[in-house]
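One protein chain omitted, others in place.
Right, subunit A next:
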């Protein structure tokens, strides 16, 4: 059992609910403890020569992949119809210099298949929130392209992602590994975390920021958080002081 003194979370002044890096690490360690008891695969990866690190987990899931792509992800199909368009903005700027199709998936040419996912939870010091990075590949080792990742998002979540550019999934460079990952943009995190943390404050409950946050963003990309993460007492931060809200 981890014996540390952790400051109360949510913090007394609730004008903002930013997560500092130290609390991020502590929340991650608590999550890890419960993960070990469930054997559900989370590990902590430390950056060489630094105190920074991230949570990591691999899992098999389902996704929709294009069945006619070769090892490099290129289509052997001559036809690529635009049935599903992927721009963030209404592109009225000049696009005739573009390479051509933002490639799309026809219903008939994609199918449900087993996909290997790798999830990383990192801390963003710019937004002072956690950020979910992930990558996905077929069992043959081919990386899924962004379009396939979009297609694999559960229909319930897809509409939300399409209409709000800052909630979207994009390809980004992993800040610690330098490799290509997909990312759920973090800048709206405060919007959905705030009501949860405020409620916890009013009811004198304490929360694990990472567990709460993950239970919101994880399912969008196929990562479920078992309920026991929230019900196990040792998942709450250790301090039992009541918080006075000023």
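Some observations on this one:
Here, contacts are C-beta pairs under 8 Å (C-beta built on N, C-alpha and C of every residue); 3 or more make two chains touch, one makes a residue touch a chain; residues count from 1.
Just so we're on the same page, contacts and distances are computed from a predicted model.
Considering only "Presenilin", "GPI-anchor transamidase component GPAA1", "Autophagy protein 5" or "ATPK synthase", the record for the omitted chain gives "Autophagy protein 5", by its UniProt protein name. Check A:37, A:58, A:112 or A:143 against the missing chain and you find that the one touching it is A:143.
Of the candidate positions A:47, A:60, A:199 or A:216, contact with the hidden chain is made by A:47. Checked against the full complex, the one of A:37, A:62 or A:171 touching the unshown chain is A:171. Although one chain is not shown, part of subunit A still touches it, namely residues 47-48, 72-74, 87-89, 91, 93, 95, 97-99, 101-103, 125-127, 143, 145-146, 165-166, 170-173, 175-180, 185, 187.
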